Structure formats: C-alpha cells, structure tokens
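Missing here: one protein chain of the complex. Every other protein chain is in place.
Every chain is named by a letter (A, B, C, D and E) in the order it is written, and numbering of its residues begins at 1.
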Amino acid sequence: MATVPILTDEAAGPEARAVFDDIRARRGTDYVNDFWRALANDPALLRATWERLGQVMGPGALDPLVKEMIYIAVSVTNGCSYCAHSHTAAAKARGMTPEMHGELMAVIAMAAQTNALATALQIDPDARFRV
Amino acid sequence: MATVPILTDEAAGPEARAVFDDIRARRGTDYVNDFWRALANDPALLRATWERLGQVMGPGALDPLVKEMIYIAVSVTNGCSYCAHSHTAAAKARGMTPEMHGELMAVIAMAAQTNALATALQIDPDARFRV
Amino acid sequence: MATVPILTDEAAGPEARAVFDDIRARRGTDYVNDFWRALANDPALLRATWERLGQVMGPGALDPLVKEMIYIAVSVTNGCSYCAHSHTAAAKARGMTPEMHGELMAVIAMAAQTNALATALQIDPDARFRV
Amino acid sequence: MATVPILTDEAAGPEARAVFDDIRARRGTDYVNDFWRALANDPALLRATWERLGQVMGPGALDPLVKEMIYIAVSVTNGCSYCAHSHTAAAKARGMTPEMHGELMAVIAMAAQTNALATALQIDPDARFRV
Amino acid sequence: MATVPILTDEAAGPEARAVFDDIRARRGTDYVNDFWRALANDPALLRATWERLGQVMGPGALDPLVKEMIYIAVSVTNGCSYCAHSHTAAAKARGMTPEMHGELMAVIAMAAQTNALATALQIDPDARFRV
Partner (left out) sequence: MATVPILTDEAAGPEARAVFDDIRARRGTDYVNDFWRALANDPALLRATWERLGQVMGPGALDPLVKEMIYIAVSVTNGCSYCAHSHTAAAKARGMTPEMHGELMAVIAMAAQTNALATALQIDPDARFRV
C-alpha cells in the first residue's frame, strides 16, 4: 500500500521505461523492484536517483559489499523498512555471510547504544578530536 | 557542558579507575576520552559498555576499519555529535584515507536520500526480498 | 494491529463521541479515521490533540496545502507510516498535483542528503547565519 | 570544529574552485558558506551535491520559498543544526516573515506530536488512504 | 546562537509577558529560561505550548518525576541538546538521584540497542502482542 501507484512497464512513460531498461542492463536481471516503479511517477526523480546510485555504489576506495553494509546501517537507523529489506538482500547477493551479518548487527546495536549515552550526557567532543 | 561531571582519575572511584586502566592498556595510550569519564559516574554502566565495545569492535568476519565506518554511519544518522567526532578520529587512526572518507560520506548521503523516498512513498518490500 | 482498541462510536464514551461529532462537522464527512478512534481511549488527549490541530492547520500566513506538505516532510523524516499515508491523502484532497508531489519528494530527499553530510562533517554554522 | 578541514579558495583544488565560482555566480554573492568548503575535500561529492541542489530547489510546481520551508522541516526533524541555521537564513532571504516562521514552527511541532502518537499506538493506515 | 531573537521582558510584547509572569508564578522563581524567550516571538505558540505543558506534566496517574524521566528519554532519542539539558536539570530538581540517573541512562541505551536490532532484522510483532 504505497502513496503512489507502483507502475508496470506499460503504465510507465517512455522516459521511465528507459531507466527501467538501464536497471535491467546494469543488474543483469529482468526484475525491476518496486522502489523504482514507485519513483517512476516522477521520471526526472527516477533518473537522478538511479544515476547517482550508480556513481556512488560502484567499486572505488571502498568495496561494494562494504558500501552495502554501510547502506544497511544508515537505513536501519532511519527506520526504513523497505531499505532494510532491499539492501540486506543486496548485501547477501554480494557475499555477506551470516557471520558478517551478525557482526554488522552487533556494531549497529553498539553504536545505537553509545550514541544514546553520549547524547544523553551531552559530552563535548575532546579537543584532541579536532582536525 | 555535560549533564554529569567529567570525572578525573582522582574523582573517579576505584571501580571506574580500574576500567580507565583497562582502556589505557588495551589502547596503548595514557589518554582516556571524556565519554568514559562521563560514564564513570555509574561504574557498572561504564564497565558494561566498555567490555561490550571490546567484544564487538575487534577483528572478526569484518575488518575493524569497516566496523568503524559502520559505526560512523549509525552515529551520523542518529545525529550524535560526540560520536561523529570520536569515531571519525578512530577510523582515521585505523587507516581511513580521504578517498575512503569521501566515499563513506557519499554512501551515507545516498542512503539518507533513498530512505526518505522509500518512507515517503510507503513502498511495501518486494516479495522476492523474503528470506 | 494497534496497541490500544480502535473505538467505534458505540465503544467510545460521550466525551470522545463529542469530538467525533466535531471532526465530522468540521470536515463535512461522516468518516472518522482510526487515528482519532485510537486516541479516543484517552478522551482528554483526543480533545487536546484535535483542538490544537484545528488551530494550527487552518489558513493563516501559510496556505493550508503548504502546511500539509510541511506535515508530510516531518512525518516522513520521523518515519511515521500512518502519518505519511493520512497526510499524503489530505494533501491530495487539498489540491496537491503529481508534479507538486514529485517536487515535494525531491526536496525531502535533497534535505535528507545534505542533513546527513552536514552532520557527518560536523560543520559549525557560519557566523553570518546569526540573527 | 569539523571532521574535515574547511577549505579556503587557496587550499581547494581547481575542480572545487570551479564549483565555488558557480556558487558565487548563481547566488550573486562572493560568499561561499562552510558547508561547501567542507564538501570541497571531495570535489566529486561537492559537484554532485551542488548540481542536484540547483535542479531541486529552483522554481517549478512549488514556490522556492515553500521548498525552503519544507527543507527546514526535514532538517529540524533530522536534528541537523547547521541545516536549521542555513535554511532558516535562506528562507528569510526569500521572504519568510515572522508570521510565516511562527506558523512553520507550529506545524512542525504539531506533526512531531501526532507522529509520536500514531507510532506509539501503532495504528494501521485506514483502507481509504489507499491509492 | 538561535534562529530567532531571545526576547527579554522588555522586548517581549504584553501577551508574551503575561505568559512569562505565569511561568514565574507557577514555578516560584523569577527565572524564565531561554526556550520560552525564543517562543515569545510567536505569543500564540508560546501560550499554547506553556499551557499544554502544564496540563501534561502535573501529578496524575504517573509521578511528575517519572514524567520528567520519560521526557528525557524522548529528548535524548530525538537528539535535542537543549531538552536533554533542561529536563535533566528539571529531573534533578524533582529528586532524581545519581542512581536513578544511571539506571535511566542504562534503560535508554538498552532500548536504543534492541530498537536497532528489531528494525534491522525487520521482525513482525508476535500475534500474542495483539490487543
């Protein structure tokens, strides 16, 4: 139950369908997930989001799997249900093992805990953390 | 300006000082940062937090630097100023280069953006994300 | 599946029913949505919330549709699923077009992205932003 | 006290300086605020962020001032101090009056309040909110 | 450095000053803290907020000190620096001991941790939690 229609290929206009085709080509699958089909209601937003994702998530100084785990960490902290599902699936597809998943969970939980404590106690950053 | 006193070694009781000593020994530095000095007002909370951190952040299936970057991602999303400073410093100490830092920023920003979109559009997770 | 019963008119007491009647009268519809039926478990909270909403969301220096879009922006950022649904419906009822909806999404996503970057980089506000 | 250096024009490389020049040209001012000077540590991130901002915040179906107020609503809910300052200043520069500012505050506070209630009570969206 | 002026008694209009007087009378102190002086820029918002606070925070089924600790828990989780300071001071004034403060911190940190885990793992609520 989304706040916009989830557009099929037929319902999407040519501009959105061109992005769907690019998603299929770059991912090597015929499946286009519903996030993109929802964004297709605004083809310019769809294109800008998809293109930026491609620039950000590819190989670079960080490994793509590491990037997916960072993505999960942000998504969980923002409470995004869809994103927790889609990026956990993506991380598993990129090789995240159950052991890695368990450690990711432990780090996220640890950070949530000390974030709360540091904010509750309103501790000023130590001078030695300065750049 | 914290909501509790930042305890010096002298002001901390023996139970807290023992944790300070363990922090020094495991980190190989004489410096104990203010997060721990604030927690020292409740020695049991100090000990539990420090011990759990040691269990979680050491080497395992994930590299310690990867864990620090995940920690940053959570801390930033929770808006924890102290934690953003302390864990960025820790990640740099563990070898995070400016290139890695830049990519970490880009992934965090990308996730924040698509988290907002997926939540705004209230998209249900695709059936194929099911375990 | 709520944490309190969703009260029908019959189950609600006279104090809550009086608020339901006011909701019906001011909205010109017989339908009372489940948010109010859940709040009806505490009639004083129901009344205070409904009355304040009426004071805040009416015409003033800002247009009611603009207020609804601001409400969506907050609700999405807080990750409130119910509120994203109810206020998107309300904004559409007040005339939000698909083009306006698309731009609202783009601004929310943009802000989420730069919020994350500014927090991650812990940038102090420029002196010239001072009042 | 940022986690990266705030780069002067001299310290920034040519790629970042070109973006600074574009900021100056499009804003009609010589002042480049510290958000951009911090992003300049990663020129590609700087450019991508600045270009997307220009696409999103210009006139369209929504008025630029309305967009700034939506931006404030997101920034406040995310707890971004820098962004609250910079976008409140931007909104005032675009004509936000004290009356409009007061109403913006009231809507943000109202939404925060009902978001908390709807989440606490875990109310399912009404069937009639479906698209 | 606020986004609005912090109004002195002289700068505040008669409507805001009347609320200041009520704050002084009900609190039994001449001091009016800056939150109210900032809200005074919109006297109607000032009055509505102060009056609602008085209705909510007084004695009832819950003890006023318990309410202050709940207030701290929400404020910390929302990352509100001002509120963490003001409500920790208020809780201490109402009798929160260091032991109670320590346990409050531990509960907040515990909840933050399991919140993150439950969200990360996207666990559906058990059927037996249904009302």
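By definition in this document, contacts are C-beta pairs under 8 Å (C-beta built on N, C-alpha and C of every residue); 3 or more make two chains touch, one makes a residue touch a chain.
As the structure is a prediction and not an experimental result, all values here were calculated from the model.
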{"item": "Chains shown that the absent chain touches, full complex", "value": "A, B, C, D, E"}
{"item": "Full-complex contact with the absent chain, from C:12, C:32, C:66 or C:80", "value": "C:80"}
{"item": "Touching residues (missing chain, whole complex) on chain D", "value": "72, 76-77, 79, 81, 84-85, 104-105, 108-117, 119-122"}
{"item": "Positions on chain B where the hidden chain makes contact", "value": "1-5, 48, 52, 55, 125, 129-131"}
{"item": "Residues of chain C in contact with the chain not shown", "value": "1, 3-4, 41-42, 44-45, 48-49, 74, 78-80, 125"}
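Here, only the chains that are shown with their structure count from here on.
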{"item": "Intersection of the contact lists for chain B and chain E", "value": "A, C, D"}
{"item": "Remotest chain, chain E as reference, centres from CA atoms", "value": "A"}
{"item": "Recurring contact interface, reference B-E, options A-B, A-C or A-D [over half identical by residue number]", "value": "A-C"}
{"item": "Fitted rotation between chain A and its twin chain C in degrees, CA, nearest 5", "value": "120"}
{"item": "C-E against A-E, pair bridged by the larger set of C-beta contacts", "value": "A-E"}
{"item": "Centre-to-centre distance between chain D and chain B (centres being mean Cα positions), rounded to whole Å", "value": "26"}
{"item": "Junction residues of chain B, two or more chains touched", "value": "1, 3-4, 45, 49, 74, 76-81, 84-85, 88-89, 102, 105-106, 108-117, 119-122, 125"}
